[in-house]
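What follows is part of the complex, with its chains left where they were.
When the chains are written out, they are named A and B in that same order, and each has its own residue count from 1.
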Amino acid sequence: MDILNIRTGRREEMLSITRQLQELVADNGFDEGLLVVHCPHTSACLTINENADESVVADILAALRTLVPRSGPYRHAEGNSDAHIKTSLFGPSLTLIVSGGKLQLGTWQGVFFCEFDGPRSRRLWAQWLGTIENDAARG
Amino acid sequence: MDILNIRTGRREEMLSITRQLQELVADNGFDEGLLVVHCPHTSACLTINENADESVVADILAALRTLVPRSGPYRHAEGNSDAHIKTSLFGPSLTLIVSGGKLQLGTWQGVFFCEFDGPRSRRLWAQWLGTIENDAARG
């Protein structure tokens, strides 16, 4: 299992981690298989969306703020219930395809770390599982 | 990695791709392992839900339209911010269990391609990872 470090700068933020993941694949010689990236936090998570126009990310964060307001009739006393709820809506992990030695993403897709209760130092865990041929090459 | 082609016919649509995936499993002799299906688009995605009564799919699409209106104070100029937001809510991929040579789905479950900005020609990517015994049989 590999560990990636993330530093967020605002309460809510979607940080592209596409390049970090591409480097992880290249540096380890991952060729053919699956890369699972897991966010071990409960007020931050992962998603894939458009990487080209930054306004898409702004629209996503704004929509989430409308759907799940920061203030509400919440019981949890830490003031970050909205962050927990958003985290479950997007999900804690991504299972990414690696093929031909490359992370397979669509033309417009980027992988984003979604911070909902920052700024904080965060971590991501990555587990690689390759086909037999690829695993054997690493053995 | 396998590629599936999808043709959507409306702006918003949930198309069952269960049979296509079952055929992929059968045609390749996948026996025991995981099939990851990834949608490389950012205004369409995948989900699993009831396959029997078509009104369930209609209710899901209507609920999403209520939660994420097509028109709103969006910054993204392409007029499809709602589609991007819905895509992140449902997620870009599914990790499906294959066991005993069959895609494992519950009695009422079907796999759906969710089009939110069609009609378009779309693609899906599928990556198979089997247990050693199964991979070896294919080697």
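In this text, a contact is a pair of C-beta atoms (placed from the backbone, for glycine too) under 8 Å apart; a residue touches a chain by one contact, two chains touch by 3 or more.
Everything quoted here is computed from the prediction, not taken from an experiment.
The complex in this file is a homo-oligomer whose displayed part has 2 chains and whose full count of copies is 3.
Here is the rule we use: only the chains that are shown with their structure count from here on.
Chain B has its Cα centroid 19 Å from the Cα centroid of chain A. Those residues of chain A whose C-beta lies close enough to touch chain B in the complex are 33-34, 47-50, 53, 55-56, 58-60, 62-63, 67, 89-91, 94-97, 99, 104-109, 129, 131-133.
Every residue of chain B that touches chain A in the complex is listed here, in rising order: 1, 34, 36, 38-42, 67-68, 72-78, 81, 84-85, 87-89, 91-93, 95, 125, 127, 129, 132, 135-136, 139.
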